[in-house]
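A short worksheet on the structure shown next.
A protein chain is absent from this complex, but the other protein chains hold their places.
Right, subunit A next:
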Amino acid sequence: MEDKNYILFESYLSGELSSDEVAAFELRLNTEPEFNQAFNTYKELSSFLENKLENEEASAAFEANLKKISDKHFSKDELVSEGKQKSKVFKFYKYAVAASVIFFLGLFTFNQFSNPTYSDFDNHGAISLTVRGEQNQQDLIKIAEEAFNAGDYINAEEALIDLIKQDVENIELKLYQAITSIELNKFDVADNLLEDIKNGNSAFKHKATWYHGLSKLKQKDHKACVDILKTLPEHADDYEDAQALIKKLD
């Protein structure tokens, strides 16, 4: 196919041809099979590229989330069939369950009598960062995870900022930076980051909304907190907690 045909395809697809030109173009589509086939492939590739490149962030987030769920599912399967081999993971689950039972019990009894505060909700769970980079990032990731999980937010923040420099598109890292910023009372930084994530298309969008609400709660801006939490859709993970919090604040 000649180059000028491809230029013509593009003009046709972007609606830049005059009506006469369109008629001539469509006549060729009907009469020249080779032209027709090339055009259809061109069109298909355009839509493929558009989707692949435009939604790269969203599909990367989907794939990462899928992998997490899949890994969990299949490691559970192995547990059943291979017995004790993965006891370490199992132990972790037990602790996690125990911790969350205590956490909710605490939340329940405590909240009966007092206004909710940020510290009622600052259980972030243990983080485990998605590794997509080279070996030299591994150390930093380890520092960030350990510091974050130990509640050492100053060092966690430092490591996260370094990681983000190397991987500026990584939304998950930005979410954790935002959480550390809330912990360190750097609300401007936190709110800006969360605002960006909320408006994006990633899997962390609803988490960001939830934390944005918590950030406002910690700033004692209850109205803003409620307004933000009300935007959480029903299928969001934190929907129920958000509803409970809204009820208390309203």
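In the analysis below, contacts are C-beta pairs under 8 Å (C-beta built on N, C-alpha and C of every residue); 3 or more make two chains touch, one makes a residue touch a chain; residues count from 1.
Criterion: contacts and distances are computed from a predicted model.
For the chain of the complex excluded from view, the name given in UniProt is "Sigma-70 family RNA polymerase sigma factor" [choices: "Sigma-70 family RNA polymerase sigma factor", "Sulfurtransferase complex subunit TusC", "Putative phosphoesterase" or "ABC transporter permease subunit"].
Summary of contacts with the chain left out: across A:Val22, A:Ala58, A:Ile164 or A:Ala224, the touching residue is A:Ala58.
Touch with the hidden chain on the side of subunit A covers residues 1, 3, 5-7, 9-10, 37-38, 41-42, 44-56, 58-59, 61-63, 65-67, 69-70, 73-74, 77-78, 203, 235, 237.
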